[in-house]
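Note that one protein chain is taken out, while the other chains of the complex remain in position.
Chain IDs A and B follow the sequence of writing; residue 1 opens each chain.
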Amino acid sequence: MWLILRPSFFMLSVQVRCCSSRRAILYVPGDDIRKLNKALSLDADCIVMDCEDGVATNRKEEARVTIRQWLDEGRASNSTSEWSVRVNSVESDLCKEDLQTVLGGANKPPTLLLPKVESKEHIQWHMGGCQKINLIMYIESARAVVNLPDICRTAEQLSSTAPLKPAALVFGSDDLCANLGVTRSDNGTEILYARQKLVLVAKAFHLQAIDMRVQVLCFDNIPDLDGLQRQCEAGARMGYTGKQVIHPVQIPIVQQAFMPTAAIVEWAEGLIAAFQEHQKLGKGAFVYKGSMIDMPLLRQAENIIKLVSSNTKV
Amino acid sequence: MWLILRPSFFMLSVQVRCCSSRRAILYVPGDDIRKLNKALSLDADCIVMDCEDGVATNRKEEARVTIRQWLDEGRASNSTSEWSVRVNSVESDLCKEDLQTVLGGANKPPTLLLPKVESKEHIQWHMGGCQKINLIMYIESARAVVNLPDICRTAEQLSSTAPLKPAALVFGSDDLCANLGVTRSDNGTEILYARQKLVLVAKAFHLQAIDMRVQVLCFDNIPDLDGLQRQCEAGARMGYTGKQVIHPVQIPIVQQAFMPTAAIVEWAEGLIAAFQEHQKLGKGAFVYKGSMIDMPLLRQAENIIKLVSSNTKV
Partner (left out) sequence: MWLILRPSFFMLSVQVRCCSSRRAILYVPGDDIRKLNKALSLDADCIVMDCEDGVATNRKEEARVTIRQWLDEGRASNSTSEWSVRVNSVESDLCKEDLQTVLGGANKPPTLLLPKVESKEHIQWHMGGCQKINLIMYIESARAVVNLPDICRTAEQLSSTAPLKPAALVFGSDDLCANLGVTRSDNGTEILYARQKLVLVAKAFHLQAIDMRVQVLCFDNIPDLDGLQRQCEAGARMGYTGKQVIHPVQIPIVQQAFMPTAAIVEWAEGLIAAFQEHQKLGKGAFVYKGSMIDMPLLRQAENIIKLVSSNTKV
């Protein structure tokens, strides 16, 4: 209930979680109430209540209804995580019913994750309501990578009139590899083009870039946390600021690896200082390090500082 | 003559050779009747009767006429290879005459290879006739790589009304390197962007991606077949499913290296099974692994299975 009844907190929450603050993204099957409850005690930046791949075909309705109830009861209102929902893809024919159920209550999720976005047509649909909801899009096919600038441009344009506000892109490497007919290697050279194009387009449209899913990393059933850290660092070096995880034990490692770099923190501090100075002088828009500064950029900077200051404990 | 008189066989042939089934592509100069005859005994998936770079300027007319006669006489009707024709580029001013001669008879080649496609204008010309002919486009300049999505989109649109059906892209690395002013290295790092963009765009438009020509690999005049295998595997790891060869001895190595991966075979088997199930239920279009399944995808899957089952001998 906090989402609606405490609008100031909601705004804060949306701001805090925007851009570079979703470091560890954890999936929970939407039909599994036990796992949902367990996730309440976890510290993932973003928890995804899943209707898609994590839910069997004959459990889709169960997932929708469970998530709706979860939202209605405000179960996660004390959680510091962003409790979001992943619906099924537009082409799956399950999407419409997912949306109607999941968004049909008074309490909307702050963020919606839409898998298999392949073209601008996939996001040119209209939702009722005027409350802003973040949109995270999965890019997981060759066609999606080709159409990526087009998709982001359309999402940006639509956000001025529709409630969906583009917030992030997820690099869906597993489906992309299947589409390309390739096997994902340890260092991912075979998908370097797609992985770097995604970061670039994301940054061009002020979206967070969330890296590919952690590969299963185990030695004799002991999770290979060093390998995980190497994978995170490889993504961070390219500009990714978050990663999808498959097990709670991976959360702190991912979070630490995706802490903003010193250069980013410096940029954010400088921007906020410059903004405050211009505010004092009564000036509106201004240029910082050659870029025209608008509110989204200011919020990004604020998020980075909040993230750093609230996670020095990590 | 089989192309026209045996339409059912022709259809089969086109299907078998579509998408991922052209593993080894061998060039034969169109004016060299001795080499054409020799190629009848070779097992290349695709044999290219060449009018372009393999033929001297003053032998162009000889090449056209020889190829036309070869087609008229149905010389390759017992071959399991796809006997195709490469004409000269649109900008060369030889192309029109090539097409008139080569396509002027009753027996059309199943596939036409068009070099140096640089923009959509290069494929916006019209051919008479209504028999479908596969179109393989060479991407071999910076401008072509930049315009690639545009070229493929146009080819796809044209195929609904014109007889040319886009089937594959060839990565022409030698001309591209010359255009970029670079020397091709052993691992090809300097053209990684172009090489991976080509695969992605090809897959986005359901086209086969055919990798760059084998580099001359010899030690003391003995062909370096290990080096060849490494080159093939590097391409296959990125999603290429075929390669251009320069000597018959290279054919079996290339064919083996480009056998579909287990993941691809599994995808194909699953898709065909799902299709048959939906057919039984009387349903038309359906979704398989998140993608709407249409006939081209079904045919791709069938080709993969045919390729695997007919080549376990290799």
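Just so it is clear, contacts are C-beta pairs under 8 Å (C-beta built on N, C-alpha and C of every residue); 3 or more make two chains touch, one makes a residue touch a chain.
Keep in mind that what you see is a predicted model, and the values were worked out from it rather than measured.
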For the chain left out of this view, which of A:Pro29, A:Pro115, A:Pro166 or A:Pro260 touches it?
A:Pro260
Given that one chain is not shown, which residue among A:Arg68, A:Lys165 or A:Lys197 touches it?
A:Lys197
Determine which one of A:Gly74, A:Gly104, A:Gly239 or A:Pro252 touches the chain that has been left out.
A:Gly239
Omitted-chain contact residue, chosen from B:Leu42, B:Ala178 or B:Ile305
B:Ala178
Considering the complete complex, identify which of B:Ala39, B:Ala194 or B:Leu207 is in touch with the unshown chain.
B:Ala194
For the chain that got dropped from the picture, name the residues of chain B it touches.
89, 91-93, 115-116, 141-143, 145-147, 175, 178-183, 185, 189-194
Hidden partner chain, residues of chain A it touches:
20, 149, 192-193, 196-197, 199-205, 236-239, 241, 260-261, 263-264, 267, 287, 289-292
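Operating definition for what follows: only the chains that are shown with their structure count from here on.
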Between 0 and 180 degrees, and as a multiple of 5, what angle does the rotation take that fits chain A onto chain B by Cα atoms?
120
Centroid of chain A to centroid of chain B, CA atoms only: how many Å?
40
